[in-house]
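Step one of this worksheet: look at the structure below.
Missing here: one protein chain of the complex. Every other protein chain is in place.
Each chain carries a letter (A, B and C) given by its place in the written order, and its residues are counted from 1.
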Amino acid sequence: MIVIIQCRDQIGLVADISRLMADTGLNIVSMREHVDNAEAMFFMRLDVDGRSDEFSLTTELLKILPEGADVHVNPVPDKRIVVMVTKEYHCLADILIRNNFGTLGASVACVIGNHSLLQKICERFEIPFHLVPYEDSGRNSEMEIIQLIGSYDPDYVVLAKFMRILSPDFVAHFPNKIINIHHSFLPAFAGANPYKQAFQRGVKLIGATAHFVTDDLDEGPIIAQQIIPVNHSFTAVDMVKSGKEIETAVLAKALRLVFSDRVFVQGNKTVVFE
Amino acid sequence: MIVIIQCRDQIGLVADISRLMADTGLNIVSMREHVDNAEAMFFMRLDVDGRSDEFSLTTELLKILPEGADVHVNPVPDKRIVVMVTKEYHCLADILIRNNFGTLGASVACVIGNHSLLQKICERFEIPFHLVPYEDSGRNSEMEIIQLIGSYDPDYVVLAKFMRILSPDFVAHFPNKIINIHHSFLPAFAGANPYKQAFQRGVKLIGATAHFVTDDLDEGPIIAQQIIPVNHSFTAVDMVKSGKEIETAVLAKALRLVFSDRVFVQGNKTVVFE
Amino acid sequence: MIVIIQCRDQIGLVADISRLMADTGLNIVSMREHVDNAEAMFFMRLDVDGRSDEFSLTTELLKILPEGADVHVNPVPDKRIVVMVTKEYHCLADILIRNNFGTLGASVACVIGNHSLLQKICERFEIPFHLVPYEDSGRNSEMEIIQLIGSYDPDYVVLAKFMRILSPDFVAHFPNKIINIHHSFLPAFAGANPYKQAFQRGVKLIGATAHFVTDDLDEGPIIAQQIIPVNHSFTAVDMVKSGKEIETAVLAKALRLVFSDRVFVQGNKTVVFE
Partner (left out) sequence: MIVIIQCRDQIGLVADISRLMADTGLNIVSMREHVDNAEAMFFMRLDVDGRSDEFSLTTELLKILPEGADVHVNPVPDKRIVVMVTKEYHCLADILIRNNFGTLGASVACVIGNHSLLQKICERFEIPFHLVPYEDSGRNSEMEIIQLIGSYDPDYVVLAKFMRILSPDFVAHFPNKIINIHHSFLPAFAGANPYKQAFQRGVKLIGATAHFVTDDLDEGPIIAQQIIPVNHSFTAVDMVKSGKEIETAVLAKALRLVFSDRVFVQGNKTVVFE
């Protein structure tokens, strides 16, 4: 069983929680905890051996934790996701493959695209594909997408190279549930065309950032980042090509972490128990 | 205060230990624990806030832990080391610099060299340098070095590119106290001339390994490893040169981990709470 | 146009070759060259702009190069490969995806498996799958596979986690044409079960190696290698899981390099113009 706790910090929390586990006959296989001193917040992820009723364990935990504690015992074992795409296949294909072989840690309920280019690959894997072309304003398209997503009731929405900016209104429908892959090592090169920006600046490394989406474009809590070296011989197009590899890898890592309940959001940051 | 525990595993250890800390008025700043299931061993490193008598805290801990437990409260705050070298300066110089500016986490008691080449750099930093040239057998030299080291009574002996093989008899004097930097990513290229071996094999990466020294040459518990990429344009000499950078970095990391009491030895492996 | 040259070294080669290009009206976009001094061999890869007859350019080059020179102008623009697999999907799926979207740099003619587990994924991509189960000796199976491969006449055979050892006789049929992904940073942990070996040795990094297959098991010329860090908390099973990611990435990189004619084999080593 996995136990997830996020609450105000207080003395003796670790002792109280681990005592409760022992008393319930649960053996702690691994315990990860973090205290954010500035915010006085406590984060814990427990991997325990043994069987216990999920509801009663949650109830017992809430009794010993500070008011307002966020507790999840075996949080959503069978997660479902909706994936949104535009034209680039690399992140989507990686997700579909893992989904197909049961190693994604979640199941793909459907794919929504604003272009039809990736419909075929979804069909190969028998995953529903919904085409929602964007009109100029994008407002009606967003409404349609919100309804579509709602009909699948997913745990997370994954933007796998969805190249339209979502409105605050859209984001508000899925707080801390939208995961995006941005093609730069944020906060460098936020906004459009990061590889072109990187080329013009003459950087010696490019990167990718997976983050939760908030109202502030490219400013949401970062889950994972990584970089690869580049040099003067790279054109902007070469950077795009090399970038795809790192984008795929970083998004895969972020999804693995989120789907195994290792990521906590606190304000504009994450606590990640890798 | 730092608390280090290594003992047989049993249910409820985390609860018992964290309860004792709370009861003693100690706040757990960070807790790292690991269970080696195959060996049924438990490892814990606690960083706690608050003041308590070291002796009585150790006594209380031993009461609640399984027999034979290894407990250290604030283990040797002012560690002393002896460094052994031959001709290459890079690892020694890095140690002397950190020692000079108080960021090594230990103090260098003396340097022992089997060549005089590095005497001058020790003098620049006012560190005693002892020249012990090796005779053919090496036996008498080892005896002399053992006595020398004994006179300084160090916590660790660091082989910073000491290019002679130490006898099992020598090693037996300092169990789990000798740290070596080997110039390959072990177990690849154990033994002599690893860069020449790497060149001849045509590998695309070379590395370095910091490990505790045991009777089995290059087979002791590994503390840290890292690699750097190479390619066909590297001669064996280029690899030696590039290798020095990674050797220096890996040894520095291993020393930082050991000196901050983050490394446990279990059989032929280490548990490292980075 | 791409021009590939491998020959005995002699003075003035670069001048002679670049003069011929200029005289033929070909502009050199990029020139990579390497001299292996020990073997006195010269390697060059040219990327040139302009049009010229491939046959006559080859003839002109052979006139100015030392006897026995190996010259290829636009070497096999449409490469075909046969992929051999056992049960693990990760490397195969990555190849199928890139093949599907036209970014592999080669086309997959068929997949041969000694288990049927990966038949379905091949069908999804409409790629022929041939099941050749291994009998105890493996001798007849190898004969069947050799014939199968022959019928497709591929440029390369890719062992994408094919878990049977191929006989020298098999290898002799496809010299420097078989590419394997080995699940360790060779020469560490050659042979079977490298992750188990890695776990038992307590290494702090694991890796993968893509190499050409020769008679000597795990001793062929290395094309690409990479590693990822691990620690005491990794079981052998965790290492296998993490290893899959790096295996996929390293094989993808090796294939990209080979398929874009950037890899030369010289004895037991490679020259790679990345």
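Keep in mind that, in the parts below, contacts are C-beta pairs under 8 Å (C-beta built on N, C-alpha and C of every residue); 3 or more make two chains touch, one makes a residue touch a chain.
All values reported here derive from a predicted model rather than from experimental measurement.
Undergrad: Among the chains you can see, which ones touch the chain that has been omitted?
TA: Its contacts among the visible chains are A, B, C.
Undergrad: Out of C:V14, C:A40, C:I64 or C:A172, which touches the unshown chain?
TA: Only one listed residue reaches the unshown chain, and that is C:V14.
Undergrad: Considering the whole complex, which of B:M41, B:L148, B:L217 or B:A249 touches the chain not shown?
TA: Checking each option in B:M41, B:L148, B:L217 or B:A249, the one touching the absent chain turns out to be B:A249.
Undergrad: Looking at A:Q10, A:T103, A:S116 or A:N268, which residue reaches the missing chain?
TA: Of the candidates A:Q10, A:T103, A:S116 or A:N268, A:N268 is in touch with the missing chain.
Undergrad: List every residue of subunit B that touches the chain not included in the displayed model.
TA: 30, 89, 93-94, 97, 100-101, 121, 124-125, 233, 245, 249, 252
Undergrad: What residue numbers in subunit C mark contact with the hidden partner chain?
TA: Where subunit C meets the chain not shown: residues 11-12, 14-15, 18-19, 21-22, 27-31, 33, 35.
Undergrad: For subunit A, enumerate the residues touching the unshown chain of the complex.
TA: On the side of subunit A, residues 34, 36, 185-189, 201-205, 207, 221-227, 231-233, 268-272, 274 touch the unshown chain.
Simple rule for what comes next: only the chains that are shown with their structure count from here on.
Undergrad: Which chain's centre, taken as the mean of its Cα atoms, is farthest from the centre of subunit A?
TA: B
Undergrad: Hey, what angle do you get rotating subunit A onto subunit B on C-alpha, to the nearest 5 degrees?
TA: So the copies are related by a turn of 180 degrees.
Undergrad: Determine which two chains are connected by the greatest number of contacting C-beta pairs.
TA: B-C
Undergrad: Between subunit A and subunit B, what distance separates the C-alpha centroids? Give it in angstrom.
TA: Distance between chain centres: 38 Å.
Undergrad: In angstrom, rounded to a whole number, how far apart do the mean CA points of subunit A and subunit C lie?
TA: Each chain reduced to its C-alpha mean, subunit A and subunit C end up 35 Å apart.
Undergrad: Touching two or more other chains, which residues of subunit A qualify?
TA: Only 30 qualify.
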